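Below: one structure in C-alpha cells.
In this view, the complex is presented without one of its protein chains, the others remaining in place.
Each chain carries a letter (A and B) given by its place in the written order, and its residues are counted from 1.
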Amino acid sequence: MIKFITAILTALTTGAIYALMSTALVLVWRSTRIINFAQAGQAVLSTYIGYEITVRSESFWVGVLGAMVFGALLGAVIDRFFMRPIFKRIKSGPILMIAPVVATLGLLGIIQSVIGFKWGLTYQSLTAPVSTDGYTLFGRVIAFSPFNLLVVVFATASMLILTLLFQKTNIGLALRASAHSPEIARLSGIKVDLIRTLGWALAGAAGGLAGMLYIPSSYLYPNAMDVLLVFGFVAAVIGGLESLFGAVAGAMILGFAISFATSYVSEKLVFPMAFIMLIVVLLIKPAGLFSGKKSRRD
Amino acid sequence: MFTLTPSKKRTLFFVAMGWALLVVGDRIGELRQYQGSFVAMYSLAIASIIVLTGYSGQLSLGHGALMAVGAYAGALSINNLHLHPALALVIATFVAGLFGLLLGFGVARLSGPYLAGTTLALAVSLPTLANQFPILGGEQGVVFDVGLPPARFGENFSLYKWFFWISCLAVLLMLWLISNLVSSRYGRTFRAIRDNETAAALSGLNTGRLKVLAFAISSGMAGLAGGLLVMLISGVSPSAFPLSLSFSLLTGAVVTGVYSLKGVMLGGLVLVAIPEIADSLVTRIGGSEGFTATLPGFLVSALLILAVLFAPNGPGKLLHSFKKHH
Partner (left out) sequence: MSLVVENLIIDHGAIRAINAVSFNVPTGKLTAVIGANGAGKTTLLRGLSGLKEIKSGKATWNGESIVGQKAENLARAGIMHVSDGKSVIAELTVRENLALTGLWRKDKKDVAAATEEVISLFPILGERMSQSGGSLSGGERQMLAIGRALIARPQLLLLDEPSLGLAPLIVDQIFTSIKKFVTTMNLTVVLVEQNAMGALAIADEGVVLNLGRVVGVDSAENLLNDPAVRAAYLGY
C-alpha cells in the first residue's frame, strides 16, 4: 500500500517537472517548427542565475522569479538574434531540414561552455526552501517531501495559468492563430514574428521554473538538465507535439510509467523505460496519443 | 588498352593513399602515430554520419551510442571469446550494423526533429545499459590487452605504429567500399530520397527499405570506428561515449561538408586538433581548471554554429562561392 502511494506521489512529482520541459519544447515547436535542444542549456543557465539570486537575496522564491524572468529574456533574445538570422540565411535545399536543429545543438554547447567558464564544472547545491525529508505516512517515512509537494503545486499552477493565457486572452488567441497558420495570422494583422518571440520567452520561463524545481533534489552543474531535456522530449512525443494538453498528458504518462517500473520492477529501468515508451508510441501512433493527425510528415 | 574507369580511379586513389600513409607513418613520432590513429578513427565515424545524413537525409544525434555497440561487441569478442583482434573488428562492424538495421526499422520513418530527438534519447540511455549487465563491466567497463605487434615486424616496431597501420587499413578499406557504394546506383537512390522523398517514392523507390539500409550501413561503419577506439584505448566503458562525442562527430561532419565524403579526413583532423588548440590557448591565456576543461567543448560548438551559418554545404562549396564573387 505504501509502495503504491509512494509510486503515485513520485509519479506526480517527476511528471510535473517533465510537463514543464515538454511544454517548453511544444511551445517552440508550434511556433517555429523545430525542437529546441538548447532548451537544456537555457534552463540550466536560468537556474544558475536563480541560484546566484537566491544566495544573494536569501530567498528561494526571489530566485525562482529571477530564473523565470531571465529564462524569458534569454529565450526572446535567442529567437530574435539567433534563430531568425539563421532562418533568413538558409532558405532552401536539404540543409534546411537539419541546419536549425544543428544550430540549437551548437547553441547548447556554447551555453554550457559559458557556464563552465563562469562557474566551473563542480557540482553546486541549491537548497530548497522547505524540507526535503519525506513525510511520515502510517508511521513510515515515504519518498515524498514537502518540497515535492511544492513542486507539484507550482507546476500545476503554472500549467493552469498558461492554459488560461492561451484560451481566454487576446494574446493567447494570437499565439494559437500564429501557431496554426502564420499566413492567416499575418493577413489578419497579427505581428507573427513578435508573437513567435513571445512563445520562446514563455518556453524559456518554463525551463527556468523547471530547473529551479528540479535542481534542489539533485545537483547544479552545466549538464544537469540534459537528461530532463530527453525526458521532456519523450513526454512531448508521447502526448503529441501539437498541443499543450498533449505535452502535460504525455509527461504524466511518462512519469507514471517510469515511477511504477522503478518501484515495482527495478530501479535501473529509468532510461530503458523512457526509451521503450518512445519507440512504442512512435511505432503505434507517431503523431502522439492525443493528437488528431495521422502521421508525422511535416 | 587499360582504360581508367571511375571505379578504377577510386581504387587507385585509395591504394595511393594507403602507400602515402605507410610512408608518413614511418617518419612521424609515436605521439603523432597515436594521434593519427585517432584521426583515422574519427574520420570513419564522421563518414558514417555523412552516409546517413548527407546521403540519405536522416539526422542522427546518437552515433556515439552506435560506436559503443561496436566497441562493446569488439571488446567482448576479444575478452570473453578470445578471438583475434582483426576478427573482433569485423564482429564489431556486423553487430553494430545489425543493431542499426533493427533500429532503422523503428525510426527510419521519422522526420527530422523526431529522428533527432529519438537518437538523442538513444545516445543518453544506451551507455547506461552497461550498468545493467555485469558482463558489460558496469561503470568501470572492460579492460583488456590487445597484444603486441606480430613478432615478424621486429623488436623496434612500436605499438603505436601498429595501431596506426591497423586503423588506416581498416578505415581505408571501409571508405573504399562505401565510396563505391555511393557512386553506384544505390548512392543515386539515396540522394534521390534525401532531396525529395515524395518524388522518389512516386517514382517507385521503396524509400522505407532504403532508409533502413542506410541506417544499417551507417551503424556498421560507426561500429567499426567503435571497435578501433576500443583497441586504441585498450578498454571500453560508458564514459568513453558521452553525449559530447555524438555532438563532436556531427560537428566534424558539418565542418567537412555533410554532403560529400571527400573531406572526412579534414573533419577527423579538426576533432583531434581541437583539444590540442585548446591546450595551447590555455597555456597562452592562462585560466582556471574550469576554463581548461570547457574550452574544447566551446570551440567545437562555436565551430558547429559557424559552419552551419557560413558553410552549410561544406568548405568546398564555400571556396567555390568565394571564387565566384571575386
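Everything below uses one rule, namely that a residue touches a chain if its C-beta (ideal position, glycine included) is under 8 Å from a C-beta of that chain, and two chains touch if they have at least 3 such contacts.
Predicted model only: the values in this text are computed from it and were never measured.
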{"item": "Contacts of the hidden chain among displayed chains", "value": "A"}
{"item": "Contact with the hidden chain (one of A:R33, A:R80 or A:R176)", "value": "A:R176"}
{"item": "Listed residues A:K3, A:R89 or A:K191, member touching the removed chain", "value": "A:K191"}
{"item": "Positions on chain A where the hidden chain makes contact", "value": "170, 173-174, 176-177, 180-181, 183-192"}
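Note that in this section only the chains that are shown with their structure count from here on.
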{"item": "Of chain A, residues touching chain B in the complex", "value": "29, 34-35, 37, 85-86, 89-90, 93-95, 97-99, 101-103, 105-110, 112-114, 116-117, 119-122, 222-223, 226-227, 229-230, 233-234, 237, 268, 271-272, 274-275, 278-279, 282-283, 286, 296-298"}
{"item": "Residues of chain B that touch chain A when the two form their complex", "value": "53, 57, 59, 61, 106-107, 109-114, 116-118, 120-122, 124-125, 128-129, 131-132, 194-195, 243-244, 247, 250-251, 254, 258-259, 288-291, 293-295, 297-298, 300-302, 304-305, 308-309, 312-313"}
